[in-house]
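Only one protein chain is missing; all other protein chains are in place.
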Amino acid sequence: MLSRRSLIVQLPAATLAGSVALRAFAADKTVTIGIDLPLTGADAQSAQKIKDGAIMAIDEANEKGGAGGYKLNPLVLDDGTATAGQYDPAQAATNARKMVSDDTVVAAIGPQMSGSGKAMSPILSQGNLATITPSSTNPDITSPKFAGQYRPGGKAIYFRTVTTDAFQGPNMANYYADTLKVKSVYVLDDSGAYGVGIADTFQAQSQKRGLNVLGRDQLNPKEADYTTVLTKIKSLNPDSLYYGGVAQAGVKLVKQSYDIVPTIVKGGGDGMYGPEVLKGAGFPACAGWYATIAAPHVLGDPAVAEWTARFTKKFGEPPEDYSITAYDAANVIIDAIARVAASGKPVNRDNVRDAIQSTKLKTLQGEITFDENGDLVNKVISVFQIVKDDTKPLDDVAYQYKYMGVAPQSA
Amino acid sequence: MNLEAVYLQQLINGLSLGAMYALLALGFTLVYGILELINFAHFNVFMVSSFFGMWALELLGLSGQAVVLTGLPLAGALLFAFIVTMTLAGCLGVAIERLALRPMRAVRGTAAMITTIGVSYILFNVVLLTVGADSKNYPNPMPNVSWALGGATLRLREVLIWGITIVLMVGLQLFVSRSRLGKAMRATAQDAEAARMMGIDVDRVIVTAFFLGSALAGAAALIFGLYYNYTSFVIGYSAGLRAFTAAVLGGIGSVSGAMLGGVIIGLIESLGGQLLAVRWTDVIIFSILVLVLVFAPSGLLGRAAPNKS
Partner (left out) sequence: MPDKDLTERPLGMLGASYAWLRRASPIQWIAPYAGSRLGIAGLTVAALLFPIVSGNDANIDSAANALAFAALALGLNIVVGFAGLLDLGYAAFFAIGAYTYGAFASYQIEPAWSQFWVPFQWLDLVARVPDPGGDLVHFQVSFWLMLPVSAAIAALFGVLFGAPTLRLKGDYLAIVTLGFGEIVPIVARNWPSVTNGAMGLNGVAQPQLFGWKFGIGATPYYYVGAVLVALLIFTSLRLKSSRIGRAWMAIREDEVAAAAMGINRVKFKLLAFAIGAGFAGATGTFYVAKLQTATPEMFMFPVSVMILVMIVFGGIGSVWGVVLGAMILQILQSWVLEDLSQWLHAIGRLIHVDWLQRIELASSIELIFGFILVAMMLYRREGLIPATRRVQGLTLAQQAAQVGTGFAPERLNLAGFGAHDRETDGALLDIDGLSVRFGGLVALHRVALQVPARSVVAVIGPNGSGKSTLFNAVTGLVSADGGAIRFAGRDIAGLPPHAVLDRGIARTFQNLRLFPSLTVLENVMIGMHARLATGAVGALLRLPGTRREEEAARERALAILEIFGNRLVPRLDHTVASLSYANRRRVEIARALASHPKLLLLDEPTAGMNPAETHELADQIKGLHRLGLTILLIEHKLDVVVDLAQHVVVLDHGDKIAEGTPDAVRRDEEVIRAYLGRSASLGGAAVA
């Protein structure tokens, strides 16, 4: 009989026993892979899909006996908080410290958001713990210009299986100018690290390409009403709108801009690519919006169809493009661990980092190699447009986002 | 769009915002007038009620903006939604009063206000943990009708907001000034002890105030959902801040003050955003709040500042 008093004694004891048992289980020939994603908040759904991609790769490897004989244990940490309503850089920093202080962690996947990345990078660098992000695109983190700030340890530890906003923003500006043939644009951001960064690069390139940038303002993700700024935009009569930012503000922008400026061209970065936009904004509001991802589009490829089916069966939900980059990121790590084990060197984070640096691996998205800063050598930005497909579920990213092609790279 | 038209449009925007804030501020000021209690939970009652409204509309089979109704079916659907939402909201308010606030009535100082902060947190996090953090697409059967008004656009939803707000405000004003219970409320607001001695059931008055106030928040929440076509767990914060400032600006405890304050804040938000930049709106609103409280605590139409320490 569980009396209240005994429960209060038994519960902490059980927890303690559980943690001890967990650690004991982890002790023999296992390594831990940290996964840091904003599983709480406005981006939870796409974070979940990214996590699923990584877990799928890890589970597959474990079924085959692990990487180089080592079982892989995922350590999932949430950098989203209820307070922020989305990713929280302070929480990300705490998670980074947690991963660095845990000796069994040899590599990590994530973060999803660049704001978290900026906070985590210096800490990871000091611990020489490599992380591969499937979606963080802010270029500053790997730029040699800011090496002192983000890489105080010297070596590259922030690897990416996506391209950066150094290309995502400007290439979209090229697309606006060349393919969509707009003459004027109004730029918005959501005050976050990623949003401001990509809006800045988009704006700079637009101006270079001769587009008339009519103005730039900032949306507050916590606020409900954007009619004021949209009315202001309407009065300036631009051909198009570009939004740098993530879903929390993006969804509201989609809805309200549909009411106030329905006919102008509207686009955003990879923050606008995801089920949150389809579900939160819904049709007809979201129809026509352009979005980009900083990776090649392989989801529609027949070669990947089998993978997609497996993913959907395992998790009960269809994947998105960043699930693939996450899957690939996990496989890079698995490959790196296998190579270190094969070479006879101890499987620790220093050796794994070096192995990741020298990766040359064929994955779903193509061949992955990294440059000396940790960036992907193969730089591709894919453009999508939301076009309603009534024959498929309306919140399925794979079918509602129509692939438009590769965004033109600047010369 | 020429300059005149822009300002006209922003005026329309501002008045619509103002109507929403006024409704929310009204509920808040009703409770304050009687209990001299700042009820932090009010704004999350608003947020929770928007979900009540969403479920009421979904019960009718509506989802997203796909199904469009007109005429009598539209009026029926909206009436149903309003009644359900306002009733559930009112009940939530009464539950909060009964469980968390009644035991605190005798405690002097800010203890009761701190309790409302706790309740507010509970509502916020329960919704977050159950419904999730993403924005929900709001079921809306209204047709996307609009009229041109000298370069600006007046949409059906704006007319709806003003119509419903005016009806509710007039209804409230009539209730407070004409009905027996309304008179009892005004008496209690002025002097609870004396009211009790005159045979007024003060408990009943307080419950009524909470019910009415929360019901108004419910109406505001449903209007919010129909206007913006979305809801999420964070809508209480931003709307709450503005409604609170509206109540303070108009004069806490004054019904007409809440209405006036709401309209003023709505206009400040839209015109301020037009003239400056939207990113400064929060600072402006907070500054107004601080300035009013420090220099003119009784607001525009309110009575003298309370001497409760």
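In order of appearance the chains are A and B, and numbering begins at 1 in each one.
One rule holds in what follows: a contact is a pair of C-beta atoms (placed from the backbone, for glycine too) under 8 Å apart; a residue touches a chain by one contact, two chains touch by 3 or more.
Just so we're clear, the structure is a prediction, and the values are computed from it rather than from any experiment.
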item: Candidate in contact with the missing chain, chosen from B:3, B:72, B:197 or B:294; value: B:294
item: Touch criterion as defined above, residue of A:39, A:198, A:224 or A:332 at the omitted chain; value: A:39
item: Candidates A:97, A:155, A:209 or A:388 - the one touching the absent chain; value: A:97
item: Among A:53, A:66 or A:127, residue touching the chain not depicted; value: A:127
item: Those residues of chain B which, in the complete complex, touch the missing chain; value: 36-38, 98-100, 103-107, 109-115, 117-126, 128-129, 241, 244, 248, 279-280, 282-283, 286-287, 289-290, 293-294, 297, 305-309
item: Footprint left on chain A by the chain that the document does not show; value: 4-5, 12, 15, 18-19, 22, 39-40, 48, 75-76, 78, 80-84, 88-90, 93-94, 97-98, 100-102, 115, 118-119, 122-123, 126-127, 148-150, 152, 191-193, 196-197
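Convention: only the chains that are shown with their structure count from here on.
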item: Centre distance in Å when chain A and chain B are each reduced to the mean of their C-alpha atoms; value: 38
item: Of all residues in chain A, those that touch chain B in their complex; value: 40-42, 44-45, 80, 82, 85-86, 191, 217-220, 222-229, 231-232, 234-235, 237, 247-248, 251-252, 255-256, 259, 276, 279-285
item: Parts of chain B lying in touch with chain A, wherever the complex brings them together; value: 1, 3, 5-6, 9-10, 13, 17, 64-66, 124-125, 128, 132-137, 144, 155, 224, 228-230, 232-235, 237-239, 269-270, 273-274, 277-279, 281-282
